[in-house]
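Notes follow once the structure below has been shown.
Yeah, one chain of the complex is gone here, protein chain that is, but the others are all in their spots.
What follows is chain A.
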Amino acid sequence: MRFSRPDRLGCVLVSPNPQPAVEVSGLVKRYGSKTAVDGLDLVQHPGTVLALLGPNGAGKTTTVEICEGFRSADDGSVRVLGLEPGSEALRPRIGVMPQGGGGYPGIRAEEMLNLVAACAAHPLDPKWLIEVLGLSGAVRTPYKRLSGGQQQRLSLACALIGRPELVFLDEPTAGMDPQARHLVWDLVNALKDDGVSVLLTTHLMDEAEALADDVVIIDEGRVVAHGSPAELTANRPDDQQLRFRARPGLDTSLLSAALPEGLKVREATRGAYVVEGLIDPQVVSTVTSWCAQQGVLAEELTVAKRSLEDVFLELTGRELRS
């Protein structure tokens, strides 16, 4: 009577079209007269890392907090692991690292982690996690006296301790030193390797580029671009850059005249020059010999495709946000 087994297995194996980890459609959130999120759509596939990238005030945190169940949507629908955000069925399955804060002022790091661990059925070992996150030296320090970076690391530990299927990290590396930042990156990659879905927000291009399978660039509450980092930075053949450093204030119109038609030259920042267009060996040679004629040495000369930062600035503009 074991014939039913292959059937049951078969059912599991053919389960078509796995449920998205996060599915947001037409999301709208207003604060008074201000529309923070304005018809936002996104889908995160299970086991992937999705980065919400955008300038300050773009609506990243609002979007994530609606997914986490902290805020309610004014319109649109949000499903997390197929469930209602904030529901009691969902909360044990997700890990949350809010932006800043997350401990009793007087609690010690270890006590806080033990408390959150007690909420989970199969938690990671708190002592091990404390050590991994470099908090061993601060286990007895009250939360309010931890540095910003230490509080962030404890918050990350709290998000991971319950072995969640999906982790929300809201600006996980804000206020961290480079060592801690790389540790977070290593952790996110380990999570992904083990099949955990990670949704993170950041305004750091290198973070999005290094970690994310998918990047959703949002601005003023709307998705302005969506794709893998490679897709977003994929360039047309004539969309390359040659960058070099030299004495500030060179007359770029002279260099422009020396180069083939269609190439643009500008001094991006003081002493940093950019030639945009189809960069071939002839162009490189023209630039270096022109510099030699001017009696300057072209330093740090590189040819590159557009960075995610270029894409981001093109899409969201260069002026500062309040």
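Everything below uses one rule, namely that a contact is a pair of C-beta atoms (placed from the backbone, for glycine too) under 8 Å apart; a residue touches a chain by one contact, two chains touch by 3 or more; residues count from 1.
As a working rule, contacts and distances are computed from a predicted model.
Not every chain of the complex appears here, and the one that does not is recorded in UniProt as "ABC transporter permease", selected from "ABC transporter permease", "L(+)-tartrate dehydratase subunit alpha", "Chemotaxis protein CheC" or "(2Fe-2S)-binding protein".
Only one of the listed residues, A:Ala51, A:Ala109, A:Leu160 or A:Leu263, touches the absent chain: A:Leu160.
By the touch definition given at the top, chain A reaches the unshown chain through residues 68-70, 88, 91-94, 96, 98, 100-107, 111, 114-124, 132, 143-144, 155, 158, 160, 162-165, 182-183, 186-187, 190-191, 193-196.
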